[in-house]
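Left out: one protein chain. Kept in place: all the others.
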Amino acid sequence: MKQRRHKAPGLPPGTLTAPAGAYVPKTIRVIHFTADAVEEIEVPSARDVARYRDKEGVTWINLDGLGNVEMIRELGELFGLHPLALEDALTVHQRPKVDDFENHLFIVLRMLHFEADVETEQVSIFLGPNFVFTFQEHPGDCLEPVRDRLRKGTGQLRRQGADYLVYAIMDAVIDNYFPFLERVGEVVENLENDVVADPSSRTLGRVHDIKRNLLDVRRAVWPLRDAINALLRDESPLVRKPTRPYLRDCYDHTVHVLDIVETYRELAGGLMEAYLSSVSNKMNEVMKVLTVIATIFIPLTFVAGIYGMNYKWMPELGWRWGYPAVLIFMFAVAITMLIIFHRKGWLRGRKED
Amino acid sequence: MKQRRHKAPGLPPGTLTAPAGAYVPKTIRVIHFTADAVEEIEVPSARDVARYRDKEGVTWINLDGLGNVEMIRELGELFGLHPLALEDALTVHQRPKVDDFENHLFIVLRMLHFEADVETEQVSIFLGPNFVFTFQEHPGDCLEPVRDRLRKGTGQLRRQGADYLVYAIMDAVIDNYFPFLERVGEVVENLENDVVADPSSRTLGRVHDIKRNLLDVRRAVWPLRDAINALLRDESPLVRKPTRPYLRDCYDHTVHVLDIVETYRELAGGLMEAYLSSVSNKMNEVMKVLTVIATIFIPLTFVAGIYGMNYKWMPELGWRWGYPAVLIFMFAVAITMLIIFHRKGWLRGRKED
Amino acid sequence: MKQRRHKAPGLPPGTLTAPAGAYVPKTIRVIHFTADAVEEIEVPSARDVARYRDKEGVTWINLDGLGNVEMIRELGELFGLHPLALEDALTVHQRPKVDDFENHLFIVLRMLHFEADVETEQVSIFLGPNFVFTFQEHPGDCLEPVRDRLRKGTGQLRRQGADYLVYAIMDAVIDNYFPFLERVGEVVENLENDVVADPSSRTLGRVHDIKRNLLDVRRAVWPLRDAINALLRDESPLVRKPTRPYLRDCYDHTVHVLDIVETYRELAGGLMEAYLSSVSNKMNEVMKVLTVIATIFIPLTFVAGIYGMNYKWMPELGWRWGYPAVLIFMFAVAITMLIIFHRKGWLRGRKED
Amino acid sequence: MKQRRHKAPGLPPGTLTAPAGAYVPKTIRVIHFTADAVEEIEVPSARDVARYRDKEGVTWINLDGLGNVEMIRELGELFGLHPLALEDALTVHQRPKVDDFENHLFIVLRMLHFEADVETEQVSIFLGPNFVFTFQEHPGDCLEPVRDRLRKGTGQLRRQGADYLVYAIMDAVIDNYFPFLERVGEVVENLENDVVADPSSRTLGRVHDIKRNLLDVRRAVWPLRDAINALLRDESPLVRKPTRPYLRDCYDHTVHVLDIVETYRELAGGLMEAYLSSVSNKMNEVMKVLTVIATIFIPLTFVAGIYGMNYKWMPELGWRWGYPAVLIFMFAVAITMLIIFHRKGWLRGRKED
Partner (left out) sequence: MKQRRHKAPGLPPGTLTAPAGAYVPKTIRVIHFTADAVEEIEVPSARDVARYRDKEGVTWINLDGLGNVEMIRELGELFGLHPLALEDALTVHQRPKVDDFENHLFIVLRMLHFEADVETEQVSIFLGPNFVFTFQEHPGDCLEPVRDRLRKGTGQLRRQGADYLVYAIMDAVIDNYFPFLERVGEVVENLENDVVADPSSRTLGRVHDIKRNLLDVRRAVWPLRDAINALLRDESPLVRKPTRPYLRDCYDHTVHVLDIVETYRELAGGLMEAYLSSVSNKMNEVMKVLTVIATIFIPLTFVAGIYGMNYKWMPELGWRWGYPAVLIFMFAVAITMLIIFHRKGWLRGRKED
């Protein structure tokens, strides 16, 4: 929800400023691999990474936090990353996109965290000929399985290039949306019962929360879909031909996520309708009771009022059976009305409505 | 509704895992045909299919269940099916699509089952130069007429190639949507009477069910339309020129299905409107009765209250004709009000509204 | 509304089956014309048409009914019509479309009939180099003026080729939508008064009918617009250059029809809003009367109730002017309330609201 | 609103018929100009115009009324105007469009008249190499400033060709939409106060009128925008290169009109919402008064009823201070209830809501 932008308007482009409250990472995590070997180290400064620049194999440099601007500037200069891209990497709340800076691609993704609430974290990826940078906002990510595959050499990850590693990272990030959507599915199913059984405004609040979360996911995935599509269409030399089917698969997954999101949005819209209809049904039930009670007793009270008048000459009052007669008459009126109401279906309560 | 994805996030692509609770098929059904002959066998293992790979004619290999991952892997290796496509075939709840893997096309369809409820089952089709694979989730399908046409040699099915067989399968799957839509049409027609005659929340629930079913069908057919269109546009060599008019026919059918679905969705939206209007009309009728009764009897009760007061000096109470006079007065007031209400149209009940 | 499809799912494509309850035509109507002469005959069998196949001039073969499948198959074979097109011609409830089968074009239109209700009838047109086929569902059509122009030689119809005849037929079918739309315009104008003056649910039903009819027309014309556009864009050799401006005119007419339909749909949507607002206004009027009556008499009845109590010591009851005083007090209360209500605008009735 | 079409369905295309009730012009207004001179005459018949056909300079022929079909046919034949275009010029209620007939362009515009109500009048323009025709429905137009510029030689109008004159005419017609939109803006601003202060159904009617007028303007300008765009894109030789920036300016104006129209439509939609909310607020206010009065007096009347009972043994009735005590009790109950209602905010009236 927060759309803060750290840069003061009018600053020169490419000015690197850490986002407010950014996490300051102590070390840079470097994974270097070839088809045969993998090396994983943590180094404290950008200079320690320099020697990987021209080394055979692929180097994955990961930074968990955007607080150390100097380190990021140094890394950028070492590997020739474009200042505008670095600025965007430091500007959290970017939309997902792919920018082609000729000697490297710059990719922005949004990683989903969901526990109590749903948060998205910006992941900026730089794809060069033999290196991959990933900048994250906080420590902790969903990329551990990718690192494990590198370490264990499962699959073809180590035998492929940097572009395949980027695919694997993107795939891991997108795959992580599915468990969230499953949970949304369960919540929607529960809410479907709740809006009918107990339509309180707390239920409504939860429907609104779900809709907002889905909106957040949609905003994170929709531009990503277009970006991957542009990547497939523009044929950058940094993405080799054998990697394209995998990117297309990635594209299919984003389409799938959007598809589910749209379905849940339609269901949430239906929940809103059901809620309003349920509230209105309950209100109608209340009104019906008032109508039935009032419609029966108001005329009877009038009759009682008649015989409560103090006229001198009211012959009925003197009759021996006047009182029982009026009681029987009142009873008959009430029964007649109840029968009429029953026929009109006004006595049927909540069971049916 | 269930959007389960079996793969754990971060697994290498092309990892084959059976979907949870997948049916384990005992045998593979193989139909091999040429223009002159047809051979239909059931074999227990993938190796028995190998000899059809380079055989003259067309081979249709059908698997009713995705539980035997090993068998699927073997078939894939034998016929050179792409691992990503195999992974998608095992990932049920895919969107319909057509992927071109150069030496074979991979097509995902959704087959409709409707008895008590509406379910869609994933059918994955692999189209090679001389073979067709169909992977289904459960035994039992709507392709028996296609098999009959192969067995009996009716039509041109046996004289055409693998692409025409795929067309025939797709056509059978899509044709199967029409009986469902006819049933939806009948339900909508019934509901149109029900929402006016008896707008209970059960009616509303059925409207919602219809809308959700139509949404499911739309989600199954909309991407299929685009996929067939892409197939026609991209001109894969696997789809020969004479088969194209048939695919275009197939495309027309998906457009037709979507057209009917949209119409029913509009009608279902109208049902919702009619329901709300009907509920509100009923409520108004109830309120009018309360108004008429209360508006007539409240003033009369007031008059009775007047003459029920115990003032010493109330001359009317001593009059000889006071009581009949007040009764006549009350009667006149009631009649006057009824006439006014009648003129305002408040006494006209449900017949007109 | 009925979306029946006659073909059983899974039948081979090109299978010709008469639609259920199809009219069986006794004869085929043939009009052959050159710039100088016109010949109009009715023949009982397809063989009698054969001699027109290679004859100089243009032949228009019209069949009023789809019940005689054998006759249609023979005609198709004689003139080389594609089986898929013939199947579509027999499948009523097709969407309008134009299919190019190289040696002939296949065009589906929907002809509008409106008397008590609105019905559309499928007209299938085959355009060959020197022949035009028109297949209709029932006898009786709106093409008589075209035949008259052929008979009398008015305009350039007889001097032009088969493509111009098809244009003339399409134009006649589309022109026939305008009188219907004029009638809709009148109905909408009447309904605009009715929803305000007398918002019964019958009015609502008529609004719904209008909306559904407009939906039907839209579904008949929208794809036709796209089809004509495709025809103009694809430049089939069967449509000669001088005929193109006329087709563009035809296209303009479909756009015009859609434009009017959209306007009426917006107006019908406004009618719905006006209806709901009118119903709610009427209900509010009813509620206001209840409020005014109840709010005035409930306090007065309470006062009467006070002096109806049987306390021994109630000094007012003994006062000489107690009764007139309480009457005057009650009257004053009622007048005060009426003045307040008048100021709040609650007494203003339907004239203003 | 009226969508009359004069042509009977099935007539041959290019049949010229005057629209029903068309104004019959007595003369044709001809303005011939070169860079140095301007000649303005009114001639009674088409033959008098013939001599301008091949004359140096540009000729603008204007006809104020479509009643004289013969005159229009003669003009068309003299200058080689396409019969279909002439038919369209006589068919009022055309959508704006641009048709390219190779030797001339045919442009349809809608001119706005607004006094009591909003009306659009069809202006048909034919643009040839050295002539411009303008056909209008009625005398009186917004083109007088263009004529003045021709007469006085201001601007570059006389130094440019026929295409620039057409631009000037189109610009004058489109510019005339802006004063109307300004008036709409004022009306919307007034209505914004009215819907809150005095939400009568007359207000609602005016909101509907505004929406319908905006819809009319939108229908007149939307296709015009597309038509001008097509004109810019298709590069007809009749529109010379230096005139293109002016046409682009014209295009910008149509986009601007649409932009304002859309804004006002959104505002009008907001007015509807505000109206409904305001009506519902007023109703709620009425209901609250009923609730407060009824809720206070119904229990009190019950208490009075208790002590109006005629039981022999009711000790309170004999008490010396019974009557004052019950009055005080009733007063206390009423005050307590008022305090509760005040706390719940039910006594706050219209000032806040």
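Going by the order they are written in, the chains are A, B, C and D; count residues from 1 in each one.
Just so we're on the same page, a residue touches a chain if its C-beta (ideal position, glycine included) is under 8 Å from a C-beta of that chain, and two chains touch if they have at least 3 such contacts.
These numbers were taken from a predicted model, which means no experiment stands behind them.
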* Structure fact -> Neighbours of the unshown chain, displayed set only, are A, D
* Structure fact -> The one of D:43, D:181 or D:230 in touch with the missing chain is D:181
* Structure fact -> Contact residues on subunit A toward the hidden chain run 1-5, 7-15, 82, 84, 88, 94-95, 97, 99, 101, 200-202, 204, 208, 211-212, 215, 219, 272, 276, 279, 283, 285-287, 289-290, 293-294, 297-298, 300-301, 304-305, 307-310, 314, 316-323, 326-327, 350
* So which bits of subunit D touch the chain we can't see? -> 142-146, 148-149, 154-157, 167-168, 171-172, 175-176, 178-179, 181-182, 185, 189, 196, 245-246, 248-249, 252, 255-256, 259-260, 263, 266-267, 270, 273-274, 277-278, 280-281, 284, 287-288, 290-291, 294-295, 298-299, 301-302, 305-306, 308-314, 344, 346, 352-353
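Rule of thumb we're sticking to: only the chains that are shown with their structure count from here on.
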* Asked: If you fit subunit B onto subunit D using only Cα atoms, how far does it have to rotate, to the nearest 5°?
  -> 145
* To do: Determine whether subunit A and subunit B, two copies of the same sequence, contact each other through the same residue numbers or different ones, counting it as same when over half of the numbers at the interface appear on both sides.
  => different
* Structure fact -> Rounded to the nearest Å, the gap between Cα centres of subunit A and subunit B is 26
* Asked: What residues in subunit B touch two or more of the other chains?
  -> 287, 290, 294, 298, 301, 305, 308-310, 314
* Think of each chain as a node with edges to the chains it touches; is that a line, ring, star, complete or other? -> line
* Structure fact -> Inter-chain touches occur between A-B, B-C, C-D
